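Reviewing the structure listed below.
Only a single protein chain was left out; the remaining protein chains are all shown in position.
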Amino acid sequence: MFSPLAVITVFCLYMSILFVIALLVERRIHFVKNLVNNPVIYSLGMAVYCTAWTYYGSVGKAATSGMLFITIYLGPTLTIIFWWTLLRKLVRIKSTYRITSIADFISARYNKSPAIAALATTIAFFGTLPYIALQFKAIFSTFKVITQTSADSSIGHGGNVTYIVVGLMILFTIIFGIRRLDPTERHQGMMVAVAIENTVQLFAFLVAGIFVCYFLYHGFGDILRQFSESRFYPLMSAASKGNSSFTIWTTYTILAMSAIICLPRQFHTTVVENTNEKHIRTAMWFFPLYMFLINIFVLPIAMSGLLKGYSVSQADNFVLLLPLYHGKPWVALVVFLGGFSAATSMIMITSMTMATMITNHLLLPMIGWFRWLGGLRRNLLKCRWIAAAGFIIVGYWFGQLVGESYMLVNIGLIAFAAVLQFAPVILGGIFWRRANKAGAIMGLSAGFIVWLYTLLIPSFVKSGWVSSFLLEKGPWGISFLNPEHLFGVVTLDPLSHAVFWSMLFNIGFYVLGAFYCKSSEEEQRHIDDFIGISKSVVSFAPPAERENTVILNEKAERVENLFKQYFPVLESESMVKKCLCAQGIESREKISVVELAGLQNEAEKLLAGSIGTAAAHKALQAGPLFTDKESLELSTTYADILATLKVAPQELKRKVDFYQERTALLTQHAEELGGKVRELENQVAERKKAEEALQEERRLFVGGTTVVFKWKNEPGWPVEYVSQNVKGQFGYTVEEFIEKQILYASIIHSEDLDWVTEDIKMHSRSGAPYFEQEYRIARADGQYRWIYDFTVVIRAGDGQITHYHGYVSDITERREAQEKLEEAMEVKLKFISVVSHELRTPLTAIREGISLVLSGKAGVVTDVQKEFLHDVKSSVDRLTRLINDVLDFQKLEAKKMVFNLQPADINSVITEATQQLAPLARERKLNLIVKLAQNLPQAKLDKDRITQVLTNLVDNALKYTERGDITISSAKDETQDCICVSVHNPGSEIKKEDIEKLFQKFEQLERGGKRKTGGTGLGLAICKEIIDQHRGKIWVVSKAGKGTTFNFTIPIKSDG
Amino acid sequence: MKKILVVEDELIILKFVVFRLEKEGYEVLSATDGRVALDIIQNRKPDLVLLDVFIPSLDGYEVCKCVKDDTKLRHIPVILFTASDPTIVAHKGKEVGADDYIIKPFDPEQLLEKIKKFIG
Partner (left out) sequence: MKKLKNILKNKELSIILFCLSLVLFVWPFLSSCHENPAMMFVYLFLAWGAIIVFLILMDTNSEKDSSG
């Protein structure tokens, strides 16, 4: 339907697109970058399991035996359930040992044995080569179908197609699969291309399926129904019956279960190409889903093919034929492309991994044996290219050779049976400690041989290359050894039979070898690493410090030389540097043997990434870094360590790991705790500080005698808190107040309780923050004490009083003292009173008598008598004044001078006083001049006292004046709002320094040094007191020549 | 002639005061204790009473009070006559309704003046 050229163009275009994408990925172009490390890409990579054999062959198988084909996909699903444990282990081992292929893995586990690697490679080769052939076959046959070319002309165009396809395959594989000896052996570009191919494959098949189901028929139900009514139905169902149907089913399932890991291409895409363990989780459902989808239309397509009348022998191509001849040729083209994708992806991956295996495990050992091949080491990469190309070409050629024989059709399952031999060694390798190299070699070999004999050779027979005699009668007529009926087992079909026997021998020898052959110490170590790979690997640091005897440069050069055998100079140099850095010894001159061992390890690892563990191991053994002496020293070191510990190596490693981990944990824990402890310490210190401050405050404040109370604002004032010293002060214990709930009110004296309560109420209402009270409370012993209570009001947020804070001091003594004082005062006053009265009375009599006689009313008095009597009278007056002064003094001291302030006119007071003093002035022959201001307002004053002041002042003036006039004046002082009275006498002067002392008690100014004037000197002091009490001022102004003026003021507005 | 009652328990002072007052032309009655004084006031109704404060049986303040409480005797001026603290006297005197007071030892002129003030 399509011209060959068109088809060729299409798939060339397709390959180019893939090429470009792969290139972009390799170059890490930004938008493509995210494609890499994607769990979906990873999962799609696995889908390389579905090859052209799947694509076309499933339909073929379905047409003949119903659902049997599905076991090929159910098997993997079963295995996948365990993948989280199983696959993760494999991936971790891969990462640690830098595993590059399945053969590498197996050999790595079994003591890095090159023999095993070689054996595994051989088995893989046998398993995959025919498979490759099958893919090519599929491509070409479907090409023929779609271009409708006959067998003859196929040579012409077909030949072109062949070259083109083969060439493309080689090119693609080499460019994206074997570009460098990458230590991680990952090929991102390739994987993306493969992922896309697998997507195309799925898509194409689904398109075909949908076309068939919904365009040719009316859905699944329709097809199934039609088919079950047709004549084909019994054929198909019959084929799926039979005694051995179950066996076949089981066998197929087992084979598929192992193939999903053991096939080289599967191992590569699933284990080697894994970058992130978490991707496994996604793959675990993604891949089964993929298989589910790609298979869902298989049976319907098979059924419809049969229904449409195609022969069973064409079943393989149903998926292509149906759309091609039933209206949708473009669909057929898409289908072709899908099949093409399936085939090419398988070819590329398989060739790539086989190339790696062949070069690493077959070629390198050969180079080791044949020195002249040494030059090849340098060109490992090119060797790989040749291997890949060779493999592809041989595969194609094999396909051509074998033709349409039995072999090819069944090659898939035969290949599965071959790789099944890997299953025991792999599973045993990662789970069984006892499994060892000897057992592995024996098992693998035995299994392989049995496979060869029971499957491969019979297939040769069936293809016609070997005489059928073998199968009919057995070798040399020994039916017991008939390849398909070994040891008399006749009930099994050939495949199951082969599987049974090969597994029996394989596992049997494997186990035998494990039990009877001892594994070396070194191997044991590896085994531990393998099996214990789930736990994170803690690096082992040798505890012993050894002398640095080894010269680094020498050894580094050796390592570099080794690398140079495989890599270009520059790369070798950088690799050496990498090794040194990894060990941390790059800047050292000398190192210890132990560090040297570490360096060797590192170099081996690095090398293994490119040439496989076995080869790397061998290489490093071949060009030893250690001199004999050094080796000896190293062993001695290890031996010493072990000896002191008296422990086996693996035990030691386990212990060390454990302790190291524990130490790390404990250190971390200790740090955390240390931090916490510091924090706590800080807290404690702060708290202590706060406590101390509080205590200090308490001590200072409470100070022993002040008792602190806190009362609740409730009836009776229950005590919420009371300070400790309440016991010492009042005899109550804290418990009595707090626990026994003695109400405060109950200890207040009954007489005081009422007014105290009232007082508190009043203060509370007034909103004052605090108030003071003095009342009595009962002490514990019943005695009442006066206390001074300073209470602070505590209000809540809403203003309501919740508590009172009281500071209570015992003031009984003070009060008693006060009372005594008052009593004494009372006594004194009484005394004053009495004395004043008693003294005055006789004085009165004396004075009166004298006065009468003097007046002449009691008879005529002579002048001399008059004079003497006058003198007596003067003395009496003096005495009177003295008494008055003394009594005044007492009152002054007691502050008991009583004033009777009444509004009065100062002028009248002055006038009266002056009249009284006039006689005295006359005696002295001095004049009293009175200057009174008019209309003076009234002031509050005690008339007698002011008179007393005036008398005193005038008296003084008279005393200290020789001659002249004494002026008394009154005036209103506007600024001070008071009345000012002055007494002025000219001629006398008071010195400045004397003025200060003037108003003090007992002060008298001397006149000429003699105390002539007499008197107590209290006069002015009393005047001052009087004026002070009037809230006025008294002062004196004196100037030489001018005279002295005494002034006093009385405020008009009295505010008291 | 105006009648003055002098109530004083110091005999000497009494003598002098009576003498002076008689010389001034007043009729002078005398008493040495409160009860007697009150009696005389009620019976003889003097024109003025010169009343010492510290006297036996009934003290001057009481006498004054009685006199002033008695509607019939109220009109009689009472001058308190004492050696006590003037302020106390003034205060207490007001309380009992005394008309004036004079402090011993007194100025005779002052005394006469005060008397003249009340009864001329």
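Labels A and B are assigned to the chains in the order they are written; within every chain, residues are numbered from 1.
Basically, a contact is a pair of C-beta atoms (placed from the backbone, for glycine too) under 8 Å apart; a residue touches a chain by one contact, two chains touch by 3 or more.
Keep in mind it's a predicted model, so treat the numbers as computed, not measured.
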Subject >> Displayed chains contacting the withheld chain >> reply: A
Subject >> Residue of A:246, A:659 or A:755 in touch with the missing chain, whole complex considered >> reply: A:246
**OP:** Among A:23, A:78, A:376 or A:708, single out the residue that touches the unshown chain.
**Re:** A:78
Original post:
Of A:46, A:166, A:299 or A:346, which sits in contact with the chain we cannot see?
Top reply: A:299
Original post:
Which residue among A:214, A:285, A:465 or A:659 touches the omitted chain?
Top reply: A:285
Original post:
In terms of residues, what is the contact footprint of the unshown chain on chain A?
Top reply: 66-67, 70-71, 74, 77-78, 80-82, 84-85, 224, 227-228, 233, 236-237, 240-241, 245-246, 249-250, 253, 281-282, 284-285, 288-289, 292, 296, 299, 534
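As a working rule, only the chains that are shown with their structure count from here on.
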Original post:
Could you state the distance in Å from the CA-based centre of chain A to that of chain B?
Top reply: 108
Original post:
Which residues of chain B touch chain A in their complex?
Top reply: 10, 12-13, 16-17, 19-20, 23, 54, 82-88, 90-91, 104-108, 110
Original post:
Can you list the residues on chain A that touch chain B in the complex?
Top reply: 833, 836-837, 839-841, 843-849, 851-852, 855, 857-858, 876, 880, 887, 898-900, 916, 942, 944
